[in-house]
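Input: one structure, supplied below.
Only one protein chain is missing; all other protein chains are in place.
Chain nomenclature is as follows: A, B and C, assigned in order of appearance, with residue numbering initiated at 1 for each chain independently.
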Amino acid sequence: MFIAATIAVLITMALTLTRALMGPTLFDRLLAVNSFGTKTVMLIAVYGFMTGRPDFLDIALVYALINFLGTVAVLKFFEYDDPAAATYQEDDY
Amino acid sequence: METLVVAVLLTFLVVIAIGIIVLRDLLGAVILLGVYSLVAAGAFVVMDAVDVAFTEAAVGSGISTILFLGALSFTSHKQKPRGHDSVAALVFVVITGGVLIYGTLDMPYYGSAESPAQTHPELAVRFIEESGSEVGPPNIVTSVLGSYRGYDTLGETLVVFAAGIAVLSILGLKRRRPEDEVLEDAPGDTARGASDNQQAYKE
Amino acid sequence: MTQLIGLYSYWVVIVLMMAGLYIMIARYNLVKKVIGLGLFQTSIFYLYITMGKVEGGTAPILVEGKELVYSNPLPHVLILTAIVVGVATSAVALALIVRIHETYGSIEEDEIKDIEAMEPDA
Partner (left out) sequence: MFDAIVWLVSWALILIGCVFVVSGAVGVIRMPDLYTRLHAASLTDTGGALFISAGLIIQSIFVFGSAMAAIKVVLILFFTLFTAPTASHALAKTALLSGLVPTDASGKPLLESSEEATQLARSRPADYRSGQDSETFAKESQFFNGELGAGRRNSGRLS
């Protein structure tokens, strides 16, 4: 059961990572990264149960908070930066 | 199963690293560096290094992302769209990597319990067997960090302190200049930094 | 095949290190160079943690009354120190970059060299 959940979460992580690399805007990357962080929390929680030692859930807790912090920090950066500069599509690559 | 999770996470790391190389936008690269740290920390959990995972998540993914964002807000987040992909650099990197991979061929395999690092009687074996009675806390990493290698930790704290002083003295110097000079010197993007300084003066 | 599985993690670490090194050599943007440095650092942490792992072991936190195999705690300790020192290093580097941008108005290495060549007193 936990193995199935772990594999599902890993597949999800791969898909969101694809979006994070594809873009096209920075907000898409940020959305994918935020979603990826939530999946990492789930992965660590499920993995702890899978190995039968669920003592390390504190780490998942830390991740959940750090993930939120990172997203909000980047968004704050946008708010203080020149708003027009943020939506440009990356022209090369 | 454990090995599979590690392998998949390692593959994610490689993909993210290639993304960082290819991406021309600095803000995107910083975001991806944060994810890179997060994935690495997840892999540390799978490899039993829970304390390292804690630190890497908080410091690598949290603090360093915020430091990079701060630096970018004082400079600009657009890398110049010129091609710098030099063949010489690529050749150098491939040769170095090839030599390093040749060097790994006689390394102990992943997870082997017979490798010299695992069987040295004065290090790992002693820490695992004796630290519970010699130092006390059940977490062996804490025992080693605080007791067996205490001076090392003191040195680390000194380094962080010195870095803090260095950052303050590099960035704080301009605050002592007269206000008008700061405004004249500041070209383009740093105008906002200068106005921050002005606010600091008023407060 | 056993060799492939046994050494896969080392090879990935080397690929990551080379990615960081390539960024540091081939990219002229200074912030990007620091990002490459971060990449390189994290891959080295990874190398150490890989070497501490013991097959079938658990995290080195003692459990009373059970005979468990523990992974090697020494690399964890070394890397804990290294992570913190690494962030201190990049903080100083970024502070220097902010100062460079104030003085030259650019964070591209070649532009800075051009400005230097034009006005050596700047």
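Observations on the structure shown:
Going forward, contacts are C-beta pairs under 8 Å (C-beta built on N, C-alpha and C of every residue); 3 or more make two chains touch, one makes a residue touch a chain.
Predicted, not measured: the structure shown is a model, and the values here were computed from it.
The chain not shown here makes contact, within the complete complex, with A.
Take subunit A: the residues that touch the chain left off the picture are 1-2, 4-5, 8-9, 11-12, 15-16, 18-19, 25, 27-28, 30-32, 34-35, 38-39, 41-42, 45-46, 48-49, 52, 54-55, 57-58, 60-61, 64-65, 67-68, 71-72, 75, 78-79, 83-84, 86-87.
In the analysis below, only the chains that are shown with their structure count from here on.
If you tally contacting C-beta pairs for each pair of chains, B-C comes out on top.
Using the mean of the Cα atoms as each chain's centre, the chain most removed from subunit C is A. A straight line joining the Cα centres of subunit A and subunit B is 18 Å long.
A separation of 5 Å divides the Cα centre of subunit B from that of subunit C. For subunit B, the set of residues touching two or more other chains reads 50, 72. Multi-chain contact residues of subunit C (touching two or more other chains): 58-59, 61. By the touch criterion stated above, subunit B contacts subunit A in their complex at residues 1-2, 5, 8, 12, 15-16, 19, 22-25, 27-28, 31-32, 34-35, 38-39, 41-42, 45-46, 50, 53-54, 57-58, 61-62, 65-66, 69, 72-73, 77-78, 81, 192.
Of all the residues in subunit C, the ones that touch subunit A in their complex are 58-59, 61.
Taken in their complex, subunit C has these residues touching subunit B: 2-3, 5-12, 14-23, 25-29, 31-32, 34-36, 38-39, 42, 45-46, 49-64, 69-77, 79-81, 83-85, 87-92, 94-99, 101-102, 105, 107-108.
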